[in-house]
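One structure below.
One chain of protein is taken out of this complex; the other chains stay put.
Residue numbering begins at 1 within each chain, and the chains themselves are lettered A, B, C, D and E in the order written.
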Amino acid sequence: MRTVSIETGTTKHAEGSCLIKVGDTQVICTASLEERVPPFIKGSGLGWVTAEYGMLPRSTGSRMRREATSGKQGGRTVEIQRLIGRSLRAGVDRVALGERQITIDCDVIQADGGTRCASITGGWVALRLAVNKLMKAGDVKTDPLVSPVAAVSCGIYAGQPILDLDYPEDSEAGVDGNFILRGDGQLIEVQMSAEGATFSRAQMSELMDLAEKGVAQLVEAQKAAVA
Amino acid sequence: MRTVSIETGTTKHAEGSCLIKVGDTQVICTASLEERVPPFIKGSGLGWVTAEYGMLPRSTGSRMRREATSGKQGGRTVEIQRLIGRSLRAGVDRVALGERQITIDCDVIQADGGTRCASITGGWVALRLAVNKLMKAGDVKTDPLVSPVAAVSCGIYAGQPILDLDYPEDSEAGVDGNFILRGDGQLIEVQMSAEGATFSRAQMSELMDLAEKGVAQLVEAQKAAVA
Amino acid sequence: MRTVSIETGTTKHAEGSCLIKVGDTQVICTASLEERVPPFIKGSGLGWVTAEYGMLPRSTGSRMRREATSGKQGGRTVEIQRLIGRSLRAGVDRVALGERQITIDCDVIQADGGTRCASITGGWVALRLAVNKLMKAGDVKTDPLVSPVAAVSCGIYAGQPILDLDYPEDSEAGVDGNFILRGDGQLIEVQMSAEGATFSRAQMSELMDLAEKGVAQLVEAQKAAVA
Amino acid sequence: MRTVSIETGTTKHAEGSCLIKVGDTQVICTASLEERVPPFIKGSGLGWVTAEYGMLPRSTGSRMRREATSGKQGGRTVEIQRLIGRSLRAGVDRVALGERQITIDCDVIQADGGTRCASITGGWVALRLAVNKLMKAGDVKTDPLVSPVAAVSCGIYAGQPILDLDYPEDSEAGVDGNFILRGDGQLIEVQMSAEGATFSRAQMSELMDLAEKGVAQLVEAQKAAVA
Amino acid sequence: MRTVSIETGTTKHAEGSCLIKVGDTQVICTASLEERVPPFIKGSGLGWVTAEYGMLPRSTGSRMRREATSGKQGGRTVEIQRLIGRSLRAGVDRVALGERQITIDCDVIQADGGTRCASITGGWVALRLAVNKLMKAGDVKTDPLVSPVAAVSCGIYAGQPILDLDYPEDSEAGVDGNFILRGDGQLIEVQMSAEGATFSRAQMSELMDLAEKGVAQLVEAQKAAVA
Partner (left out) sequence: MRTVSIETGTTKHAEGSCLIKVGDTQVICTASLEERVPPFIKGSGLGWVTAEYGMLPRSTGSRMRREATSGKQGGRTVEIQRLIGRSLRAGVDRVALGERQITIDCDVIQADGGTRCASITGGWVALRLAVNKLMKAGDVKTDPLVSPVAAVSCGIYAGQPILDLDYPEDSEAGVDGNFILRGDGQLIEVQMSAEGATFSRAQMSELMDLAEKGVAQLVEAQKAAVA
């Protein structure tokens, strides 16, 4: 596992914010609170947590085209932001949150593998801080965050199971995946995927062991950051 | 597991085609061969298999907006077609295929849960038929299809692990996933996901047992169809 | 005239549906009912019938780009679906229909010339079935369908007037057109068009004679299908 | 038939240009010459004539949204510009034109019915002037314009066949159509269309008689303008 | 300063309209009145004046692509129409106008430099005529137009300060700018810009002297036109 640091309060405007660094990967996560919900749950009494993801054009080794100029978010971006939102919602009691929406923006400042996992882990910290503000103001009575949510990538690289791949490892790994867990060890999402390769159930089990260890470390870092 | 039927040769134009029915889910799969590859592998000698996915507007209970009129493919569509392509490529020896591209189109005629899994399973049949044609013509010497690829969904519904969810089950299941395997039992992709719920490693293991059984049945149906 | 077959009830979800085959041209037509109308007739008491048209990417000899990926419907698609909607409305008593909308989706599964005409002819069958359902439920008292609507193409190919052109004939014909008629022989739409050629009034008259015969046959097939 | 006037040379930049007025309908038509052709005829030795159509936002009674701000050309615009291009090409010997493209832009300054017909009639004048320039320069030896092309609308209004409908007539007419003819009386395109009405062959014949007379007048005006 | 002419009442539909010619630059300006305002000032009692700008494809020496076909307005267009709207609003008492919107459309028929300045100058005339109509009808009591607004370009060409650059001068000038003033000499907007060059405060002062003279002439022409 690479070195993890989470600095909170990085922007003065957002209800919650942090800069998470996992190795050389750096993501700014902000939580924005709105006292309205999307149309499909209006009047239900339930809250909503959603996420958006972006990369600065030169967060990567060679400059990427800005999605705002290409007229749409690419398939990878859409997949990632749906994953972040779904994962964070798995740790939220939407009744306790009440009919309001929190949008988590994850913007990658510097990329070196594992940006979606860092976004989930840092996104939860931003969410925690915004919810703290709601509770302090008395707008929310019961804590809607039932457990921390964190994520780590694992893969098989040169035949070996590896935890928390950086970009060169990730590019070479024929099999890799993302594991999103709650602080209590329950699974939220498992995405194992092979490109030009396959894997066995035994290998999958090994990767899950690694993931559980990695997430435990991340949850410690989250707790320290929001303390 | 619902009843599976695969009818081949359903369109006279495509190099390979089938209509796959899994319960009430019906998908037309076609394979289109082109003697050119995308720019990023030009000159590499490697082939490419890609996929696109669509739903007829009234394949569903209430009419969906046609993606061609909304100006773009939605996030769900993009995720699914990336998954189909990645999964099928995992069963392909791209050197043996040679520098040509096969595009698998999966169009859902009637939807009742599991359309992405049916698309992968039927898509492989269309691919097999197109490759057969290439081999018969002598354009390809070694069979590039190393193993069948098939997919099935599983989920936890009313506390019970369930194989091959139909739409009502899928809507209710808090945890569900897609398992893509090769005919030899190797894993290609595992996507377990929870919405407003979580799952344990023990539950995940149970679902994988079910998935292995389901895929074995699908592979039999594929073999019978292309025989 | 090529062989015509119309199979009804092809999808379990739609209020009306059929698969029409005219020679090798195959189109799935569905009718979707909504208890609301477009803004421009809201409150008028009038109903609306509209249509959308699409082609599966490999319905044609070489694969066409999917319109959902190119970000918009092409000019040909827009022209065709406007024609289908306009033609079907000419057979509808919109007062009798009442303030509700029926959308006819015509999706070409296999193309071999005359897809827009097959869409109109099959679209009317789907519309008839959906209206039958409305009348059976007592939601509509007077039959809003005043007459069947059917369409056929004609053209001048190798100097000869031809009825119901297939794709090779259509590609070669310098002059061709579409004739949309009601079952009682009244004209709804005539579109004669020449590309790199012209035609005389005498030739136009010959084509209309052919079209009247062709539509009479199609109306018989429609009546048999909905009986 | 309303009063027709055609003023040529209205813009100093275009290879051919005119302002055509048909009653209160006013259209600026320009012809732009390029020494290149679209990819699909490159190397064929054939020329190409194409057209684009637009309306100024306040050419109409109430302001229309500018198509450039809505992000695409509407269905009506696309239909009209395809019709203009197809109609003008029917009067062109594309071998004689040689491998070059002429784009006809028709921009409606003031609309009062019949804008597509005025665009075709005025568009031919702009085309004629641009071709004259090519011939004078010796770039084209044989006149590629085999005959003038002109268009007029007709319809059935209050039970009566009417020639050259203005906007109030056009809005009320249940049946109307556009007739595009060459100067020698040959037909290029006939588009008869009914909305909430139908028509008989006898009525169609009456309208064609009117159209032939109207086009004869327009061809006189074209000849006078380019003399 | 090139010859200026302003012809009013050029379209029968618009509440105010003119054709302004500044040398060979020709712009049609129309004012469209609506009894509603944009959401951000709804209920404020304030009026709104906004503008849109376009160029006919062949208003320029070589044909430009139509913005409606490229799917969006280019950066230059957006800059210009924002400038026109902002400039005209600077001469409007929005309380006196009341809660209604006037949209100024400026469409360039023929371009030869200075189209944005001609659009502002002509746009004010269209606005004046529309407001006159409102006042005549008694819908507005106090004249909301506090002063005429006019604009002129200046630049440094071949080392010399130049007033009202035509297209060849504008293309060559390393430094040029637009000056928008009110009839009383107050400044509304100054945009001095250098491409591959710079300028001194002394030069800027010289250009402002020229601009003041030019605008004085334009205001005379505006007054004559609306008299």
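Quick note on the criterion: a contact is a pair of C-beta atoms (placed from the backbone, for glycine too) under 8 Å apart; a residue touches a chain by one contact, two chains touch by 3 or more.
Treat the numbers as computed from the prediction; the structure is a model and nothing was measured.
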*Can you work out which residue in A:G61, A:G138 or A:G159 touches the chain that's missing from view?*
A:G61
*Among A:T103, A:N178 or A:Q222, choose the residue that contacts the chain missing from this document, as touch is defined above.*
A:T103
*Using the touch definition up top, pick the residue from A:T3, A:T69 or A:Q160 that touches the left-out chain.*
A:T69
_For the chain not shown, which residue from A:I28, A:L145 or A:I162 touches it across the whole complex?_
A:I28
*Please give every residue of chain E in contact with the chain that is not shown.*
72, 75, 78-79, 82, 86, 89-90, 94, 177, 182, 186-201, 204, 208
*Against the chain that's been left off, what residues of chain A make contact? List them.*
11-14, 17, 24, 28, 30, 32, 34, 52, 54, 56-63, 66-69, 71-73, 77, 103, 105, 107, 109-110
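FYI, only the chains that are shown with their structure count from here on.
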*Over half of the contact pairs shared by residue number: find the pair among A-B, C-D or D-E that meets that against B-C.*
D-E
*asked:* On a C-alpha centroid basis, what's the spacing between chain B and chain D, in Å?
replied: 50
_Centroid distance [mean C-alpha coordinates] between chain E and chain B, Å_ = 58
*Interface hub residues of chain C, defined as touching at least two other chains*: 72
